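Removed: one protein chain of the complex. Kept in place: all other protein chains.
Chain lettering (A and B) follows the sequence in which the chains are written, and residue indices restart at 1 in each chain.
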Amino acid sequence: MKAKLLGLGAFLITVFVIVPWLIAISGRWDFYYTLTSVALLSIASAGVWLTFYIGRINIGQGAYALAGGYVSAILITKAGFSFWATLPLAGLFCAGLSVLIGLPILRLRGVYFAMVTLVLTEVGRLSALALPVTNGAKGITSIPLPGEVSVFGLTLIPDFATLENPKLAFYLVAVLLMVICYAALYRIVNSRLGHLCRSLQQNEELSASIGVNTAYLRVLAYSISSFFGGIAGAMFVAISQSIYPSSFQVADSVNFMLNCFLGGLGYVFGPMLGTLMLYFGWDLLFTTGRFQLLIYSSLLILLMLFLPNGVLSLFERKGVRK
Amino acid sequence: MKRRTLLKTSALAAVASLSFLGMAHAENPVLKIGFVGVTSGPAAAWGISNQRSMETRAAWLNELGGYEIDGQKYDIQIVAFDDQKDPKRAIAGMEKMAQEGIHYVVGPNVDDGAAAVRPVAEQNGIMYFPYAFPKELYTAPASNAVLGMVANYQSGPAIYKHLMENEGVQKVAFVAANESDPLSQRDGGVEAAKALGLEVVSDSVTYQVDTTDFTPVLLPVIQTQPDLLVLSGVSPANAPQLIRSARELGYEGLISTETAQDATVLQEGAGELANGFISVGGASTPELASDAMREFVDRYTKMFGEYNDESNTKVYALEYILETIKANPAAMTDVEAFKTTMDTFEAPNPYMVGDAKLTYVGTSSFGQKRQVSVPLVVNVFKDGAFETLFVAQVD
Partner (left out) sequence: MEQIIANGLYLGAQYALIALGLTLIFSLMNVLNFAHGQMYVLGGFVTYTIVAQFGLPFIVGLFASAIVLAVVGALIEKFLFAPVIRKSKREESTMLLAAGIAFFLDAVILLVFGEKQRGVPKIVNGVLNWDFRIIMPYDRILIGVLAIAMIAGFILFMQYTKAGRAMRALAQDRMAAELMGVDVKRYSMIGFALGAMLAGLVGGLLVTITGINLGMGGPTSIKAFMMIMIGGAGVISGAIAGGFILGMMESIGLTVLAAYGDITYLVIFASLMVFLAIRPQGLMGKPWG
């Protein structure tokens, strides 16, 4: 327990103090956006990981990220909401939507579920193109930056438009969100709910026969997963101040899934590490020019060849499995 | 255990060595110009032709001893970032450009990317030259984007008008891929056609970009018997197949598009069926190309093995950036100086015969000068090459 708390403390200090300090002394201000992206994408990946945890391969997270983004964008531009209010609303909308979609499709398993969710991402993009409320192909642009939040005249969050360094602010918000989401995920996995989910992953019929309400459990896990996707999408809209039907697409859905594989499906923090490696790796390889994709994919294949159970399995002692 | 340590060390070594790559050494001071666009995946052709024309021009200038600004010669270095057609990556690319101290960036190639990089560009003082058409990028309060080509809502009306007057076109049909850019361009085209008094007989048919057989797509369109079939925002990959399917279905009217195409691709994909296909091009047709343009094509071909006609429309952005900085050296680090100069800037156009000028335009479309003035060259495809149909100017 003590070791865990120490680890948590070290992690928090790293992301909130050491990283900004390193960026300040090295002058690599561009890393703020990269790391902000990693934090947000890893939130969406955490959702995908949770669906893996109940034994489903989810390649549909892009649809929820897109939906969350649109909910936030529409509420801000058409209904005049504050961004901070839209953030949880985007998550809740996606959670609700996922219950409707999840009820029928969660009966599917294996590759069937994977493929239906893959199609779902494309359906999301096409719906965004066709629905009138999303402004179709023209997207929604010129969305204002997050505004001020104050309680009794005391400013809790300053207006981002007045900040000297909105990059740092976005970074801190994204990392804070990531910490909260992963804390929630960790809590879920190590609770009764988590044990039940694991039983689903191993044998659904068996757990149903001993009285586990599998249908309820599946939908619950899937809606939490979609909630994560929704808030990640909404946060991205605040940064890019625009959203298009192509803002999240099949490639993103596939990447969310790959992040989980790369980090390791057996580890709560796997998706975080996977996202960091996949996204940051591409950025670092930027100097290699036209061989970027070649090197990137070769490294991916090699990693898979030597560590097929994810990078975190590197630190696993032989014979000890969580 | 050993192999794992090895893995870790080699990964570290790889990362470390990468950061040392790409540091070019030169005697002249280096002027870096950025490119953020898509150079891998389905739309790679757009970004690659873009990046390569910039690299060709930079290599050419450097070979001549550098580009002279205010008495000092500079080597031009192109810093390119592949955004994989993902707006989130495009933002990262723009951040990279800011990190490299770059103030002038060509790209992104598509609407969503161009809209997404706007906040970053404005915060970091970067002028960028997108090949995307959303008007809000170029109208105030936005002021950092400069449209790098002729927009479809400018070229479309010119083409339709020409065809109305010279070919007697009355009925027009539109098809577009179901993606943002083509659909926006289709809507703009429909509007323009209606304004001209043309009858729009079909404007609702769309297709997936990965379609392998366009016969079912085009069947309902051809049945409306248009005189002109407009392929809105068609990618070079889809154009030959669409033309071929339309012709094979017995369509005999005109086919046109407002995007740039490549003659080799059309020839290989549709052969003689593509004859008469109207598209927007640059100034490389024999009637218009200057010696500089011919040399550019030669150098491009030598450097990369094969020329891409799409590059004709993409030679200009870099030229504009360099010429404007030359006109006002303060603009090298100060984009506000660049913006002031844009209003009065004028230089000869090296790529066209005659006395064509490089100037910034766009007042009538955007209310401010936020577009490069390139000649609107409308080409028609004939037996493997483009011929100039007519030339117009955009203001």
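Just so it is clear, contacts are C-beta pairs under 8 Å (C-beta built on N, C-alpha and C of every residue); 3 or more make two chains touch, one makes a residue touch a chain.
These numbers come from a predicted model, not from an experiment.
Of the options B:125, B:271 or B:329, the residue whose C-beta touches the omitted chain is B:271. Per the touch definition above, the residue from A:19, A:92 or A:116 contacting the chain not shown is A:116. Only one residue in the set A:19, A:99 or A:254 touches the chain that does not appear here, and it is A:254.
Although one chain is not displayed, chain B still touches it through residues 39-45, 48-49, 178, 183, 202, 204-206, 208-210, 212-213, 215-217, 219-221, 236-237, 240-241, 248-250, 262, 264-265, 268-271, 305-306, 308.
Although one chain is not drawn, its touching partners on chain A can still be listed: residues 57, 104-105, 107-112, 114-116, 118-120, 122-123, 126-127, 129-130, 136, 250-251, 254, 257-258, 261-262, 265-266, 290-291, 293-294, 296-298, 300-301, 304-305, 308-310.
Note that only the chains that are shown with their structure count from here on.
In terms of their C-alpha centroids, the spacing between chain A and chain B amounts to 33 Å.
Residue ranges on chain B touching chain A, taken from their complex, read 3-4, 7-8, 14-15, 18-19, 21-22, 39-40, 80-82, 84-89, 91-92, 95-96, 98-99, 110-112, 115-116, 118-120, 123, 134, 136, 178-184, 187. Chain A meets chain B in the complex at residues 28-30, 32-34, 37, 126, 129, 136-139, 141-142, 145, 166-167, 236, 239-242, 244-247, 251-252, 282-290, 292-293, 299, 306, 314.
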